[in-house]
Every structure is written in C-alpha cells, then in structure tokens.
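I'd like to ask you about the structure that follows.
Removed: one protein chain of the complex. Kept in place: all other protein chains.
Chains: A, B and C, in written order; residue numbering restarts at 1 for each.
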Amino acid sequence: MSIPRSSSGKRLRSVVPGWGLFKGMWLTFRTFLRKPVTVMYPVEKEIPPERARGVIALDVEACTVCMLCARECPDWCIYIEGHKVQQPPAEPGGRARTRSVLDRFDIDFALCMFCGICVEVCPFDALFWSPEYEYSAESLADLLHGKERLTQWLATVPEPPALEGSEPEGGEP
Amino acid sequence: MSEPEPPAAPAPDPETPSAETPPARAAHWAALVGSAEWADAFRTVKVRVPRERWVEAHRALQPHLPFFAWLSAIDWSNEVAVGDPLEGEPVEERYEVISRLSDVSAGEAVILSTDLPPDDLTIDSLAGVYTAADWHEREAADMFGITFVGHPNPVRIYLSEGFVGHPLRKSYPLLAREVKAWPGAVEVTPLPAAEGSAGEPKEGGA
Amino acid sequence: MTTPADRHLLAMHRSEAAVSVELQTEDMVLNIGPQHPSTHGVLRLVATVAGERVRSVQPVMGYMHRGYEKLAEVRTYAQITALVNRIDWVSGFANEIPFIVAAERLMGVEAPERAQCIRLILTEMFRISNHLIFLCSFPAELGAPTPLMYALRERERVLDLIEGVTGGRFHPNFNRIGGVKPAAGGGSTQRTRAQDLPKGFIEGTRRAMTAVRHVCDDLENLVLGNEIVQQRTIGIGVLPADKAVEYAMSGPNLRASGVPFDLRKVEDYLPYDRFDFDVVTMPNGDNYDRCRVRLEEIRQSARIIEQAVDSLPGGPLQAKVPRVIKVPKGECYVRAENPKGEMGYHIVSGGGRRPYRVKIRSASFCNLQVLPWLLEGALIPDVIAILGSLDFVLGDVDR
Partner (left out) sequence: MSLLDNVWVVLAVKLGLAVVILFALALVVMFAELKVSAHMQHRIGPYFAGGRWGWAQVFAEALKFLQKEDLIPRDADAPVFRLAPMVSLLGTFAVIVIIPLSPVLVAGDLDVGIFYALAAGSVSTIALLMAGWSSGNKYSLIGGLRAGAQLIAYELPLVLAVVGVVIQAGTMSMVGITEAQAQPLFHIGSVGISLPYALQGQIIGFVIFMIAALAELVRIPFDMPIAESELVMGYLTEYSGIRFTMFLLGEYAGMLAMSAIASVLFLGGYHFWGLNADWFGPFVLIGKSLILVFVMIWFRWTWPRLREDQLQSLAWRWLVPLALANIAVTATLKVVL
C-alpha cells in the first residue's frame, strides 16, 4: 500500500499572470472548431446497450399468474388479475388440471422505479427488459400499460450481449 | 500493489484495525469509558453506557476519537406498525440511543449506546462535547421524539412545524402502505416454491 | 499540514462593524432557496445579510425528506438495494456497496473475488462520474457554463460503460447479497448465460479512462488555471483541519483540509489494498483545494480502474445464498468511501426478511453541518461558491 500522499498544494500559477485566461480561451476556441458530439435526437438515435433497462416486456404465454412479481415489486406497481380454468386431462384417465389465465397485467410505469426485481424473480421467464425508451405520455395515467402493450415490446428484446472473454466456468449452473 | 500477493488470501493490512484482535480493541474502548458492557459482533464494536454517563463517556473518548460520525436511535418494540417484527424472544421495550465515533487516521471506531425507557425520552445533549452532534440530535428528536437536554438549537430539522408524530417509532404507520391495497394480495395460483430449480441460486458458477 | 484558521475577512468585518456602530443599518434577511439555481435541489439558506456580507446563515432542510430509514423497514433486502442507490443519485452504485456489505457480514457470506473487483471498478466509475458532476457544477456556480459540457461529455462515456454492465445509468441496482448481478436482458436465454461483463467492456474502459484523463487536463486549464477562478476560490471558505474534523466533514472535503484520511485505505469493504493509489490531500482547505482534490481523485480513480481491469480475476459472480434472504439477528455498521464522503449503513436485523432498522449515515448531511460556521462573514457570491465547493446532493442530505 502506498503511503498517503500530501500534495504540495501549489497553485497552478501561470508564468505570466493572466495567461491562464488565454489558455482557457484557446481550449474553447479549439472546441469551437471541432465537430460537435451532440446526437440530434429525433433524427439520429443512440443505441442503448442490450442490458439497458428501458421498459418491461411481457410474454403472456409464459406467464402462469403466480403473482411473484407483483409481490416482490417494491413500488406495488404491477397489477395482475387472472382466473383458473379447468382443462381436460392431458391423457385419458389422467387428472383434470387447472390452468391459470391472465386477464390483466398492468405495469404503472409512473410508479415503476426500474429496479428489475420483477424480471429477476419471475420463475417462468415471462418478463424481460427491453432497451426501448420512447414511450413517454402526456399524463401519468397514460403510463399505465396493459398486457397488450407489454407484449408488443417483446419484439424489441435483444439477444444478450456477448461476454468479455475468460469466463472459465461458462456460467452454467 | 507492487509486490506479488496471493489474491486468494490478502494479507491483513498493518494499518487496518482488524490486524489487532478486535475484542481487545472493544475492551480497550469499554475500559476507557468505564463500562463493562460491550459487544463486538460483525466487526462492529458497541459499548454500552448508562444514560447518566452518556456525555461523560463521550468526553472520555473525544480526544481519541474526534470524528463524530452519527447519532441515532433504535425503537426496540415488540409491536410494530409496519415491517417485520423482531423474531425470537420478546425484548425489553426501550429506545436505544447510539452514536458512532471514529478517528481520522487509523480507522478506529466505536459505537456507544445507551437505553432510554419509553416513558422518559430525555438525554443530555452531546453538543458540548462534539459540535457535529447538533444536527444528528435534531434529527433523532424529530424522528423518535427524544428530548436532548441542553441542545443549543432544539428546532425541527426535517419535519415541518405542525407535524404530528415521530415517524421512525415502530408504532408509526407508513401511510404509503396504507392508502393503497397491496396488488400482490390476489391469489390465483400458489407460489412456485416447489419448482425444481427455482430454489437454487441462478447465477453462473454457483 | 494544518493551516491556522485564516478568518481574515471575518476579523476585518468585525472590526469594521465595531468602529461604525452608529452607521449600522438594519440587516436584511435573504432567503436563498429552496428554489434557487445553486442550491442543488431544495436546500434553503436563511441568510441575514448586511449589504452583501452575510452575518449568519441558518440552513433549513427537509423539503426532500423521503424517509428512507422508514421505507427500508418495510422492504426486503433486495428491494432496499434498489432504494438506496437513490439516496445520492449521482453516485448510485457507491451507495449500494456499504449496505450490501453490511448485509453480507450479517449473513456471513462473502462475494466472490470477481464480483468484488467488478464492484470496485463500478464504484470508482461512479466516483469519476460524481467528481465530473462536481467539476461541471462548481464552475457553473462561479459563472462559467462551459466546463459543464466538457465534464458531462466525458461522464457520458463512463455512464455508457456502467449502463452496458448494469443496465442502469444512474440506478444500477446491480449488487445482490453475495455478489453482483446485471439486469437480465437476455430474453429466454437470460438464465442459461452468465451475466458477466459484456464484450468490449475492458477495451471501452481503457479508452474511457484515457478520455477522462484528457478532460481532466482540459479542465485544469479551463478551471483551475484560470486566474478569475483563482481569484474567486483561493482563500475563500477556508476550513482548517481541526474544524473539518470537529464538524465531521468526510471525503474529499476533509482531505482538502489536509487530513489524509480515506476509508478505502483503512476499511476492507472492497479489495482496495490490491491496488496502488494515492490519497490526495491539499493543505489549505479553501474552495480551490476542494475543487483540486476532486480533480486529482478522478485521476487516481482512473488509475485504480486501469489496474483493476488489467488484473480482473476469473470465477463466479455470486456466492451461494438462499433463495429467500433472511438475515440473522444482529447489528452491523459498514462505512464506505462514497464520492462525497463517509457513507454508512447501520443495519439492525431482527431476523426477518426485512431489516428492523437501518440507520443511513449519508455524507452530504454531515458535510453541510459546517455551513453556518463556514458561511459566517462571507459575501453572497462566496456563499454560492462555498456551497458549491462542498459538493452535496439534496437527496443525500434529506434522505
């Protein structure tokens, strides 16, 4: 461990008093001549990284209405309703099964704090993060999105990014 | 780090207090304030002093630990309005005032603690010993309703003048959790706790 | 090291006031804030001014008090991680660290080495981000708006890297008890593929660190070398070392007063002892030094990050922890060197899924305590400059 260093604390004095003013001006002038870094938003767009937490997409087929996401949500912003239906047994003589059908899956993005807990706890891979971010609305109420809208976003879910090399264990559980 | 070092077991740094066996430090601080009650769990040294000797104990430690990190309180209560109650045996209902002192060189630190009975929430102010205790005491007064006797500026710090109640008391409800029904209360299918792989940690290499 | 209290202006003012008692006029109460461009949110200073000279200042806060300590009591540990990175929102990740480490200590688990190293890299990235924010807001308060854009430009690179790993720019919510876990973003394959650093991260980090060093040089020319800035900052808001300790200043503000104390060197919440870096201190404790300490700390952080990405260990990202996290009974305080100072969480666990009590020691709140002392006798422009030099965020003050 290196020894804590006390700097000399010398001020950054220019040789000529006032020269510092012109060094700054030279910097701004150089920048003035360079090409700006701005991305002109509606015309050009930055591509967010694959993991960007833009919006939550829902795969209705995978959802079993287990309520886990609604329970784990710290903001209580997921509203789920469902009902059970009797299904004929898979094979003759088998037990009649019940299946849950999702009636309502609303996420209030005005309340959501984009923590990702719901995506993480979902045991059936029904929720995904999508980097999509253009869904602003004019009123808070319009930020409550139902399952139809959430399903549309499923198409924007990207493949996971390639990983930085040297992953010795492969990540397989 | 210039010298090669086995990354698996980093050598204890000579400068960190962990080099010395922690209980010895804890006992050292306890002896300094004249208290026999101390705890050292999870590398958090806590020395308990009686309420009468609260200011005195701080005065004894001030030359060694000049940095007043924070002061707060804990409402030990068996009944809670929100959150998880304490597990296990019921505790003695009391308010525990804790303050943390440390130094600014070697990383030494100690937490002093004292108990206040729920019916008499007054304690002497530390403002005379540690200047930095000022705002923390005002905060504790706001949040727990503890009166700090001799505080130079006993006005509210966070809450507005007309605010009723002391929010961090365990008896104080959290309105945000009461005005809205829990969306998770709907039961459609049982929790998938019985699912085979769901109980395992999912991360790579686990 | 310790400079004597140079309260020259104040002394002069007092003697002036004593001489001209008969000339005294009524003081004016100037309400700076809660809505004011330079209070970084909703801080309110009730200043009694005589002309431009401030006689006394009474900070009023609580406009943004969100009751995090109460909110933490009704949330599980995983949910609190998402909550606490909103305390000091410009260094979100650094807020998660002490909380997670405290919970890990209570549970007796330790994050694997690779996870710890990633935590360290991201913490330092947030330190860079925070200090760049300081270097953009502080000159802006002195009236120079351009360093803001330069600093934010490079900060964007750092934030992009952070977003690439964690999925969040400001609020990563990346720490889990026992390790780190990037936000799932992998569609149906998210469970089968390890959520590790994305490809190109290390290369991008190296490039970003070069860019950050470069902007540091630029800002040194534009801000610290500028004679007007020097006029406005040198010898203004002098906080001597003994006062800094007395008022429990921490972090860069303490080091600018000449106290070489850095929790990264004395605590072991992250493996900082593996890396070579200096604790930057400045001798004078004035606005200029507070600004300069942060500029130098960016360079040191870049140094740490470069070492860390060079020697990133392999291995898992997550230690084995139960699915439902219940923390055994106990109390633990862990403090960490947040970019703004000492940030710590005192977790009292009652044995359940939710902590019984969480005391949050936030750096900005404690750093602001010195305000009435520091601002007494200052001029109104200096009030703003001193306020800016302390680098606080109202979310961190009010919690």
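Everything below uses one rule, namely that a contact is a pair of C-beta atoms (placed from the backbone, for glycine too) under 8 Å apart; a residue touches a chain by one contact, two chains touch by 3 or more.
Worth saying up front: this structure is predicted, and the values here are computed from it rather than measured.
A.B. asks: Check the whole complex and report which displayed chains the hidden chain contacts.
C.D. replies: Checking the complete complex, the chain left out touches A, C.
A.B. asks: Using the touch definition from the top, which of C:V74, C:A115, C:L142 or C:V212 touches the missing chain?
C.D. replies: Checking each option in C:V74, C:A115, C:L142 or C:V212, the one touching the absent chain turns out to be C:L142.
A.B. asks: On subunit C, where is the contact patch with the chain that was removed from view?
C.D. replies: The list for subunit C reads 28, 30-31, 36-38, 52, 139-146, 148-150, 153, 222, 226, 228-229, 231-232, 379-384.
A.B. asks: In the full complex, which residues of subunit A touch the absent chain?
C.D. replies: Against the left-out chain, subunit A lists 21, 24-25, 27-29, 31-34, 36-38, 40.
Convention: only the chains that are shown with their structure count from here on.
A.B. asks: CA centre of subunit A versus CA centre of subunit C: separation in Å?
C.D. replies: 24
A.B. asks: Using the average of all C-alpha atoms in each chain as its centre, how far is it in Å between subunit A and subunit B?
C.D. replies: 34
A.B. asks: Pull out every residue in subunit C that's touching 2 or more other chains.
C.D. replies: 181, 191, 193-196, 265, 273, 276, 315-316
A.B. asks: Residues of subunit A that touch two or more other chains: which are they?
C.D. replies: 1, 72, 167, 169-172
A.B. asks: Show me the residue ranges of subunit C that touch subunit B in the complex, using the header's touch definition.
C.D. replies: 61-62, 65, 67, 69-71, 73-74, 102, 105-106, 112-113, 178-179, 181, 191, 193-196, 245-248, 250, 254, 259, 261, 263, 265-268, 271, 273-276, 313, 315-321, 323, 329-333, 335, 342, 344, 346, 348, 350-354, 356-357, 359, 361, 365-366, 368-369, 398
A.B. asks: Please give the residue numbers of subunit A that touch subunit B in the complex, ascending.
C.D. replies: 1, 64-68, 70-73, 76-84, 100, 123-124, 167, 169-173
A.B. asks: Spell out the residues on subunit B that touch subunit A in their complex, using ranges where they run on.
C.D. replies: 1, 13, 15, 180, 182-184, 186-192, 195, 197-198, 200-206
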